[in-house]
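Here's a structure for you.
Apart from one protein chain that is not included, each protein chain of the complex appears where it belongs.
So that you can tell them apart, the chains are marked A and B in the order they are listed, and the count of residues begins at 1 in each.
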Amino acid sequence: MTMDIVFDIGLVALLISIAVWSIVARDAFSAIMIFMVYGLLLSLAWVRLAAVDIALTEAAIGAGVTGMLLLNALARLRMTGSDAAPAALPLRIAAGVLCMLVSAALSALVLFPSGEPTTLAPAVMARLGESGLENPVAGVLFVFRSLDTLLEKVVLLLALLAVWSLAPDGLWGGIPGLRVFAEKKSVLVFLAQTLPPIGIMVAIYMCWVGASEPGGAFQGGAVLAAMWILVMVAGLRKVPSIDSQSVRLAMAVGPVVFLAIGIAGIFVANSFLAYPSDYAKPLIVVIEATLTLSIGVTLGLLAAGPPEKVQQP
Amino acid sequence: MNVVMLFGICAAVLVGLGLFGLIVRPHPLRKILALNVLSSGVFLLFGVIARRGTAAGLGGDPVPQAMVITGIVVAFSSTAMAVALVLRLFKESGAVTLDVAEAEPAKRDGG
Partner (left out) sequence: MASTTPGGLLLVMAIIIPVVGILIQFMLGGRFVNRIVFVVLPASFAVSVSIFAMIWSSGEPLVYVVGGWDPPLGIALRADGISAAMILTTAIVICATGIFARQEFSQPDDAPEARAPFVFWALLLAIWSALNAIFLGADLFNLYVALELLTFAAVPLVCLKGSEATFKAALRYLLFALLGSMLYLLGTAMLYGGYGTLDIALLSKQVRPEPVAWVAACLMTMGLLAKTALFPLHLWLPPAHAGAPAAGSAVLSALVVKGSFFLIARLWFDAMPGLRDPAAAQLLAIMGSAAILFGSVLALRQQRLKLLVAYSTVAQIGYLFFLFPLVIGAAEPWSGLAWTGGWLQLLSHAFAKAAMFMAAGLIAEALGHDRIADLGGVGRVLPLTLVTFGLAGLSLMGVPPSGGFTAKWMLLLASIMEGQWWWSLVMLAGGLLAGGYVFMVLGKAFSAAAEKPAIAMPVARSREVIALALALCAISLGFVPLQPSELLQIGRPEIPGVVR
């Protein structure tokens, strides 16, 4: 028991100091590198909190893809050296006081909770069997609160549209300007040749196993996205143009299948997003599989950015 | 002091830190970073609540855990959108600043 607590205290101390460092660092490059380390440590914290599903998602999306996104941005902004000094002292003091008050209030609520800890775990476990799943988090995501997941897929699509909309009119339909480092014998190209097959298998496994073990469409999709970005950045595959039919279909197939099954549920199972009792698990697996593909493509394109080159005819 | 309390305080501190960074750092990219720290703190808080709700043989309450997974994806999307806007602004004007004739964006004290 005590060893665990010592480890946890160390982890928390490290987390906080790294977060502080990331905020106050003078130059943006250090701040972003530190932030990626922060993301990895955060995954560790999630494991300590008995949330392996979240740890996987955080590692893949929070640390991995976000870090790549920020570094890419940094490179294009050509931000060398320290960026502008932080705001004037009075604002910093006022903000500091405000933020300390907020943290203190939250800590107080955590340290002195009123009443019994409330939990929906028994309710979830009681009805999880009806869905054929064994992973309770997947049950919440795809069965009990599936409307959230459906809407969130639309949010993802909208974010991509928003990124694409930033292109000038003439470049619409073109190719995202992802920086490509295609040197023949570099480490990057080597990694891009060896990792993706493994990565794709990991993604498929994560998606498949997500019905009963930690894993699932989001984690699998994030790994797929990371592999795709790697392959594109190393020049092994061309970055697709944004009006490519296959790309659009891949992005849309996840939400379309999800929505279609949901609407079918109105007629077959008496409610939107309800599943007929015998077919629940296979339907959910189909949803998760198509969603993995869509999420992978969408996340990858989000990281690639708006079109910047017209495609060659 | 158990795991729940420890990470709960960690989450509270991260929220405050992220909020501070968002208000105080003028460069939009740093604001985006701070926003990510803020959101990780909020998610951690959900995770602490999940951990506290351990029951029925599970390590934690799966409902807030599912919410965090949704939240991480949404947070990434917003980061991607914000970064794309920053890059576009840079391409358009050669400098990235939110200053205009009016004051900087900041969440003011009070209210």
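Assume a residue touches a chain if its C-beta (ideal position, glycine included) is under 8 Å from a C-beta of that chain, and two chains touch if they have at least 3 such contacts.
This is a predicted model, so every value here is computed, not measured.
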item: Contact with the hidden chain (one of A:A252, A:V268 or A:V285); value: A:A252
item: Hidden-chain contact residue, picked from the options A:L120, A:I175 or A:A217; value: A:L120
item: Chain B residues touching the omitted chain (full complex); value: 15, 22, 28, 31-32, 35, 38-39, 42, 45-46, 49, 52-53, 63-64, 67, 70-71, 74, 77-78, 81-82, 85-86, 88-89, 92-93, 98, 100, 102-103, 105, 107-108, 111
item: Absent-chain interface as seen on chain A, which is shown; value: 105-106, 108-109, 113-115, 118-120, 123-124, 127, 143-148, 151-152, 154-155, 157-159, 161-162, 164-169, 172-173, 243, 245, 248-249, 251-252, 255-256, 259, 263, 265-266, 269-275
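Keep in mind that, in the parts below, only the chains that are shown with their structure count from here on.
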item: Chain A and chain B, separation of their C-alpha mean positions in angstrom; value: 14
item: Chain A partner contacts - residues on chain B that touch it in the complex; value: 1-21, 23-27, 29-30, 32-34, 36-37, 40, 43-45, 47-48, 50-63, 65-70, 72-81, 83-88, 90, 96-97, 104, 106, 109
item: Complex contact set, residues of chain A against chain B; value: 4-5, 8-9, 12, 15-16, 19-20, 22-23, 28, 31-32, 35, 38-39, 42, 45-46, 48-51, 53-54, 57-58, 61-62, 65-66, 69-70, 73-74, 76-77, 79, 83-84, 86-87, 91-92, 94-100, 102-104, 106-107, 110-111, 113, 117-122, 124-126, 136-137, 139-141, 144-145, 148-149, 152, 155-156, 159-160, 162-163, 166, 216, 218, 295, 299, 302-303, 305-306
